[in-house]
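Here the complex is missing a single protein chain, while all its other protein chains stay put.
Letters A and B mark the chains as written, and numbering starts fresh at 1 in each.
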Amino acid sequence: MTNSWTDIKNTDLVVIMGGNAAEAHPCGFKWVTEAKANRGAKLIVIDPRFTRSASVSDLYAPIRQGTDIAFLLGLINYCIQNDKVQWDYLKAFTNATYVVKEGFTYQDGLFSGYNEAKRDYDKSSWDYDIGTDGFAVVDATLANPRCVWNLLKKHVAVYTPEMVERICGTPKDRFLKVAAMVAETSSPTKAMTSMYALGWTQHSKGSQNIRAMAMLQLILGNIGIRGGGMNALRGHSNIQGLTDLGLMSNLLPGYLTLPTEKEVDLAAYMSTRGFKPLRPNQMSYWQNYRKFFVSFQKSMWGNAATPENGFAYDYLPKLDLPGYDLLRAFELMHQGKMNGYFCQGFNPLQAAPNKKKVIESLSKLKYLVIMDPLDTETGRFWENHGPYNDVDPSQIQTEVYQLPSTCFAEDDGSLVNSGRWLQWHWAGGTPPGEAKRDTWIMAQLYLRLKELYTKEGGAFADSIVKLNWPYADPGDPKAEELAQEINGRALARVTDTADPTKVLAEAGKLLPGFAALRDDGSTSCGCWIYSGCFNENGNNMARRDTTDPDETGAYSKWAFSWPANRRILYNRASADLTGKAWDPSRKVIEWDGTKWSGYDVPDILPMAKPDQVGPFIMNPEGVSRLFTRGMMRDGPFPAHYEPFESPIANPIAPKVRGNPAARVFEGDMAQFAESASQEFPYAATSYRLTEHFHFWTKHVITNAVMQPEFFVEISEQLAAEKGITKGGWVRVWSKRGSVVAKAMVTKRIRPLTCDGKTVHIVGIPLHWGFTGAAKKGFGPNMLTPFVGDANIETPEYKAFLVNIEPITGPVA
Amino acid sequence: MNIDLSRRAFLQTAGAGLAGTTLGALGFGDSEAAHAAAIRPFKLANTTETRNTCPYCSVACGIILYSKGDLRKGEPAEITHIEGDTDHPTNRGTLCPKGSALLGFVKSPTRLQHPMIRKPGSDKFEPISWEDALGRIARLMKDDRDKNFVATNNDGVTVNRWITTGFLAASASTNETAFATYKVVRSAGMLVFDNQARV
Partner (left out) sequence: MFPPLPNPSTTDTAPRFSDKDLIRRSASTVPAPEQQLTEVAKLIDVSKCIGCKACQTACIEWNDTHPEIGFNAGVYENPADLTPDMFTLMRYSEWDNPETNELEWLIRKDGCMHCADPGCLKACPAPGAIVQYSNGIVDFVHENCIGCGYCIKGCPFNIPRISKVDHTAYKCTLCSDRVAVGQGPACAKACPTQAIVFGTKDEMKQHADGRIKDLKSRGYSNAGLYDPPGVGGTHVMYVLHHADQPELYSGLPKEPKISPLVEAWKGVTKYAGLTILGVAAGVGLVHHLVMGPNRVSETDEEHAQELTEGNNDGRV
């Protein structure tokens, strides 16, 4: 989230698209109902299903799953055609005026530089014209036909209301109603918030779905302001935290990136991470990258990280591929190339696509270690559960360890919510049986590994043996100790660079925040963006002061918000070029002639002059990007691509199948149904229900009572066509598997007409499996395709093809 | 007015009125009034409160754990009730159907209590001590790492990676758990590393 849950109360228009906040985030959705009740705000819901969010909306528009980009670019086109643009914001705070190099093109669904064999682009043409002064060329008049604005205009021109209807199945009049309401927020005194979640991410072009809305919000001037923003609702309680802390193949904490094997040393690594400003006076805050990186290395390897060894640069593994994500992990396992796997609070047998492939993959492991408070299906993948898990244990040689861990109620620590608040919690109960905290389990494993390597030696022992492990009880690190390590410490006295007499932190003390980080090894910091969370003032994550001056919804003294306790990202953009709020009633920070101040921590250098320094301080441009240069694998603008399994061919580029830059493993393509398949004629989508959380609450008896049994949802029309009755049994199958479910026949799903064809939707909720209290059930991942988003490999759970038929009775 | 009632409703309401009223008049009513305590004793009286955060979605509602026994006094504590924390700015005491039933997660019959091992080809889990489980896992890790560690690539560049064992991290563990996990996994050279952000 750029903003926070409590900030949503400040909005005038809520657009829920790519999510279902009422269903999945009910208590956050409260702030939507508050905005409606107190400000007269309106709620628009755009979804293939008439959801719980839609039930309290002012306007609902149906859309075929996997066509969000066409809808969103249609909205951008509408705003451009109807002059609904916040021009001053657009010109000053986006790269609309930037001139793009000759050679960049988009034609027939493909951008310049496409290599079909590699399913990848040569992105060299996706860039700005750089002037002789080393800065990007801009045209403030927007006259240059190659400026971003004109290229965008041309790019979105095809997405007319008629084309939106043809692709998305959204009736034109309904689309125009949405467009008119959205376009009104181009006024500097109106705000729109975008609330989205996995309904946008779980597509082969998920990242571009989100970019498309971000672009619209920039054109409307809705980023950085109260009641605006791009608000990723996020799924799990600390998935924001685990991502911030870099628990992904290619990340280091704080969105630093792991070196690739082409970066042979620290100098080579830093050579592509200079972040030189692309315009004069810009902060380009990533210029501090080296400070963040070196401080991280010091937290990892302490005294073993020295200037001489590039701060233990070689202790980090180097990537040979873009990343070893979940899908690649199972692909490698499937190929027999992996031996061991750990699942810490993660249940991939249920959660990963194409369950059959996952079972085969796990069966090829030598060992599998489960750490979980609950009895997961993954831990029992080898156990026969009839049709729900049809395996022969005697044929599976994997050794499985099931380690009981504590749950939230039994440990201390912090979680990061979607609004980036780090909130501390305290243990209140004794763990059951022999359950242990994850920190204890990890420490115990580490100490044993260290002992083995110390005694026996072995492959590159240094990175393990010399790991910094500075805890009072090395076998049981305390949450506070780890939190302080994440915050960072001065290893030598740190002084202000501008005024060396001013001491920021004495040696051994906790750092006040990331501004005190240094790149010479004199500071250590586990995760720079969290610095300030636990400093000499104490554990700021545990703060419980609910003061909120003028009720802006900031709650600046409640817990700690990264970065630097900032509550609204890009908040400098809430004010115009003179530093005055675009909307005085919506003030966040303002320029008083010498400095920025207000309700929130300024997202800008406090002394940065408003007419000189742009608000998007992390970008070398200082402005936001409508055209994203070479930063996305699948194009500098979003473009409509059909899902890999689609009921129609792509109306604007019929020859392009799926996202042309999405990775597809050999063998998986053959498991996709063809476009407009006769065999699999129905468009399926998977989703959550409010009564359950993922695969956890089926272990909770009360929640099992609330939604006891797996079902699928279909329209009355499809039910009539197939002879399916309400509450009757159906079989649903895709090219990858088959499930049996109860049928819920509903008016809330209706057939759409797309490209002249009737498209029926089959909705498949997620939550059932073969362990826990609820009735055993299949869930959608017997059916889902094994392909991910082109940029971050989120599987395409939201759009695939199935067939459905009524069956006579319950199966065993 | 046309009174349209089913026979059964008619009979039962009629009978009820009769018997009830008469029994009351016979003196069974007032004498019992003093004992008719319909109101349950308040079940949170004398419990210990602990502030926590709902572990499900990322709204991160504030919750209060009510327990018998106080961990901070070194006592064993049994959680008896969980409800929303009104002091929390986001949820203001409210909770969704999952959060409202959190006690059932803490006390789920399918919570894991003891380390278990499933041996190759077996059709069951068997108990194992923590000591044995951890020792055995560390040995499996080391053997695999030593055998498959890639110190340099074909160009002779130091790459120090281990890709035959992988780690899937959670989505609800604390930042502190996440950081401890990060240190152990990365220092071992693991690249097959992911979390639940996508699913």
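One rule holds for everything that comes next: a contact is a pair of C-beta atoms (placed from the backbone, for glycine too) under 8 Å apart; a residue touches a chain by one contact, two chains touch by 3 or more.
Since we're looking at a predicted model, the values are computed, not measured.
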item: Absent-chain contact - pick from A:302, A:728 or A:806; value: A:728
item: Listed residues A:33, A:125, A:309 or A:738, member touching the removed chain; value: A:33
item: Selected from A:22, A:216 or A:230 as touching the chain missing from the view; value: A:22
item: Residues of subunit B (touch criterion as defined above) contacting the omitted chain; value: 1, 3, 5, 8-26, 28-30, 32-49, 64, 66, 81-87, 91-101, 103-104
item: In subunit A, positions touching the absent partner; value: 22-23, 26-27, 29-30, 33-34, 36-38, 40, 50, 52-56, 58, 60, 690-691, 701-711, 725-728, 742-748, 773-775
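Assume only the chains that are shown with their structure count from here on.
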item: Subunit A and subunit B: spacing of chain centres that average the CA atoms, whole Å; value: 25
item: In the complex with subunit A, residue positions of subunit B that touch it; value: 48, 50-62, 65, 67, 69, 71, 76-79, 82, 84, 87, 89-92, 94-99, 101-102, 104-106, 108-123, 125, 128, 130, 133-142, 144-146, 148-149, 151, 153, 155, 157-199
